[in-house]
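Take a look at this one; I'll ask things after.
Not every chain of the complex is shown here; the ones you see sit where they belong.
Read from first to last, the chains carry the letters A and B; within each, the first residue is number 1.
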Amino acid sequence: MDSKRAEAFSDGVFAIAITLLVLSLRLSGTGTVTSQLLAAWPQYFAYVVSFLIIGIMWMNHHTILAHVNRVDRPLLVLNLLLLMGIVAVPFPTALVSEHLRDEGGTVATVTYGLVMIVISAGFAGVWIYVATHASSLGAVVPQGALRQSIPGFTLGGSVYVAGTLIARFWSPVAALIIFGALAVYYLFEHLPSPAEESAAGKPPAG
Amino acid sequence: MDSKRAEAFSDGVFAIAITLLVLSLRLSGTGTVTSQLLAAWPQYFAYVVSFLIIGIMWMNHHTILAHVNRVDRPLLVLNLLLLMGIVAVPFPTALVSEHLRDEGGTVATVTYGLVMIVISAGFAGVWIYVATHASSLGAVVPQGALRQSIPGFTLGGSVYVAGTLIARFWSPVAALIIFGALAVYYLFEHLPSPAEESAAGKPPAG
């Protein structure tokens, strides 16, 4: 299959998943509208963090698939498993939105972190497959790109693991701040254009 | 109509239907968040099975339409009927999610199986039309492709029928496992790329 069509389908899924995040913005409870709006800050917080994360993941997904000219069945399957994680993001986002301020905040944020760890593993799987099957995919992955990418993936995954542990043993809010900070870091760290990244063999990290 | 536009519209519908599956992930009930999360396993189960099935169907849909250069009105109509089934998938998925653990599990899973049987019939209709109108659609369907494809469609349809009967008379959970196993089978069975499949005249099976 031409990689364009797999990209278009994936783009659609990313676009819908990121837009469905708005569904977790919903007032409920009692009191005046003003007090409900103020009490709903965990919703806005979780919305912003998840939006940035899915946005970054979309950019990274593009960077990975930009390396290949065609996709084969195993890559489609790996991509599908990755998308299965992306699509699920609104679920832990809604969990955190609803429970950050009550006693369920810990388990909600741990669930959030676990979903992110699974997605990171999905990205690593897709990237490793692309890097190790470069020639059959018509890919232009520079020599050594895979090895050079290990620190990037290790960083991303480690931060999600650390955040999940922090959520579990210390503070869900701190964990969410860490997840958001990681997204912001990747927003500004990857300022070179994808073409440059590709040229330099720098891998996307998710 | 150029087949590209029909593909793009269909891709959009597939992408949205697969993403709406997340809406059936929603805690409800009483108890701690942890106990609710654990009790919601039917939701995760149904989410994974339906996600894989729609994902496979998307790939098969692409494989079929990759054979043709243009679509005519009857093919558009058949495709629309097929999409009507795909779009409905989140409904039985939500049914199964909610009722797998109570006395409604049987009827929920039977409904799920019936929807899958209808969709299989829709795929068969689209494929038969493409194979029998190859020349007028600018299609490159190899001679004998239709005949060779009968076993594939028979297998897929039979498994859905068998699963539905198992749900009815024995165990809804077993039926759902069978539906999921069929999806996984197609994930790994069709490792040759679509171009190869087309060359070999192997039909997509849904």
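As a convention for this text, a contact is a pair of C-beta atoms (placed from the backbone, for glycine too) under 8 Å apart; a residue touches a chain by one contact, two chains touch by 3 or more.
All of these numbers come straight from a predicted model, not from anything done at the bench.
Of the identical chains making up the complex in this file, 2 are positioned in the shown model, whereas the full set numbers 4.
What we mean here is this: only the chains that are shown with their structure count from here on.
The two copies, chain A and chain B, are related by a rotation of 90°, based on C-alpha atoms and rounded to the nearest 5. Each chain gets a centre from the mean of its Cα atoms; for chain A and chain B, those two points are 27 Å apart. Those residues of chain A whose C-beta lies close enough to touch chain B in the complex are 1, 5, 8-9, 12-13, 16-17, 20, 23, 70, 72-74, 76-77, 80, 83-84, 87-91, 94-95, 99, 103-104, 107-108, 111.
By the touch rule above, chain B contacts chain A in their complex via residues 7-8, 11-12, 14-16, 18-23, 25-27, 32-34, 37, 47-48, 51-52, 55, 58-59, 62, 66, 187-188, 190-194.
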